[in-house]
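Just one protein chain is left out here, and the rest sit where they should.
By letter and in written order, the chains are A and B; residue numbering begins at 1 in each of them.
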Amino acid sequence: KFLDGQTAPDKPEIIKCRSPEKETFSCWWKPGSDGGLPTNYTLLYSTEKHPEIMECPDYKTSGPNSCYFDKKHTSLWTIYTIVVNATNEKGSNASNPKFVDVTYIIEPYPPTNVSLTVEKTHLLVKWLPPSMADIKYGWLTLVYELRLKAEKAQEWVTHSAGQQTQFNVLSLHPGETYVVQVRCKPDHGFWSQWSPETYIQIPNTFQERD
Amino acid sequence: KFLDGQTAPDKPEIIKCRSPEKETFSCWWKPGSDGGLPTNYTLLYSTEKHPEIMECPDYKTSGPNSCYFDKKHTSLWTIYTIVVNATNEKGSNASNPKFVDVTYIIEPYPPTNVSLTVEKTHLLVKWLPPSMADIKYGWLTLVYELRLKAEKAQEWVTHSAGQQTQFNVLSLHPGETYVVQVRCKPDHGFWSQWSPETYIQIPNTFQERD
Partner (left out) sequence: LPICPNGSVNCQISTGDLFDRAVKLSHYIHSLSSEIFNEFDERYAQDRGFITKSINACHTSSLNTPEDKAQAQQIQHEELLNLVLRVLRSWNDPLVHLVSEVQGIKEAPDTILWKAVEIEEQTKRLLEGMEKIVKRVQPGDLGNEVYSLWPGPQDVQVADEDSRLFAFYNLLHCLRRDSHKIDNYLKLLKCRLIHDSSC
């Protein structure tokens, strides 16, 4: 039978797990070769409080080769032991286990509604937290960073805004066009992507501070 | 007896209390007249948690007419009621009480690593916040001010840099040497000392802005 080149599938690899708002999370895996046969993937997991083996509750929501854990299946401060099995007619192969505590895999979506307003002596940058993040209740605390540069410049200038959702940028050149982006990070977690670029031209009437 | 001009000392005045990092703090007082007699000063304090009167733990560390409260004697959670007594042979006199909440008397150390870079049309001044836990972890926002003057000039030109840790200074004269200093202040607190003087000579090739 082995002459027809068909074998058990290779070992898959769990590449990443992320939570966007500390209430749900997803994991993605990379399949190995399928041994030339239709191969099925199952994600199995257990947690400290529920050591019995459970299967991924939702293989769809986060796209191909993924598992999505909704609020009911997501707990913090507990280690998830996660394994992905690849199975075909010839046999099966399990990934290395991945140990995940949702507390430490939080990567929010970027801030939204970035607005730029030229004031007399500075540029006021304002934004909103990512829509899915429940900041009001205090379950998630975000800090922000913004960067800007003259359109043709290479170097970004970065400013840390702490927990504020606005920042005054000074020493800008009249007539120049600037591009601005903002990103956020949970108090203890990963930086989001930068928000889409927002542009503004500084009018010639702008008073350079001096 | 009063004919010999000797009297009880005047009422001393507690002039200021400062904390550089909310872990320790010091108070200073200004003695009144000593009534022509050797006069002794004692600083007494009480807190909500320890209403009994306690004496200054260390009269030396912060210099003359001062009291230094080390970590063991500094609490974030209480208001200190502080009084200074002046006593000599003829009697004693107490200052007005001063009420101190350590979080609101922060006078941080000055900014550090002030660097000056001459760019085509402006001088780029950059610095780092003083090393203080709250700042590093994004929980205390500082605002900054910088001042500069031509080396031989009398008058300083001061710029407010908001929360930025860099600033572009324009309209400088080629060939001139400038001296620059930076200071910082927390929301509820006092300006730090100015950073040590930093010098830079503007090259003749510098393009003065019209």
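Following the convention adopted for this analysis, a residue touches a chain if its C-beta (ideal position, glycine included) is under 8 Å from a C-beta of that chain, and two chains touch if they have at least 3 such contacts.
The shown structure was predicted, so the numbers you read here are calculated from the model rather than taken from an experiment.
Colleague: From the listed residues B:E48, B:D70 or B:E119, report the one that touches the chain absent from this view.
Modeller: Looking across B:E48, B:D70 or B:E119, the contact with the absent chain belongs to B:E48.
Colleague: Using the touch definition up top, pick the residue from A:T78, A:T121 or A:T158 that touches the left-out chain.
Modeller: In the full complex, the listed residue that touches the missing chain is A:T78.
Colleague: For a quick check of understanding: of A:D10, A:D34 or A:D101, which residue touches the chain that isn't displayed?
Modeller: Reading the full complex, the residue touching the unseen chain is A:D101.
Colleague: Which residues does chain B use to touch the chain missing from this display?
Modeller: With respect to the unshown chain, the touching residues of chain B are 44, 46, 48-49, 51, 53, 71, 75-79, 81, 83, 97, 99, 101, 103, 133-134, 137, 139-140.
Colleague: If you put the missing chain back, which residues of chain A would it touch?
Modeller: Per the touch rule, chain A residues meeting the hidden chain are 22-23, 48-49, 71, 74-79, 81, 99, 101, 103, 134-139, 141, 187-188.
Keep this in mind: only the chains that are shown with their structure count from here on.
Colleague: Report the inter-centroid distance (CA atoms only) between chain A and chain B in whole Å.
Modeller: Here chain A and chain B have centroids separated by 43 Å.
Colleague: Across the complex, what residues on chain B touch chain A?
Modeller: Within the complex, chain B contacts chain A at residues 122, 138-139, 141, 157, 159, 161-171.
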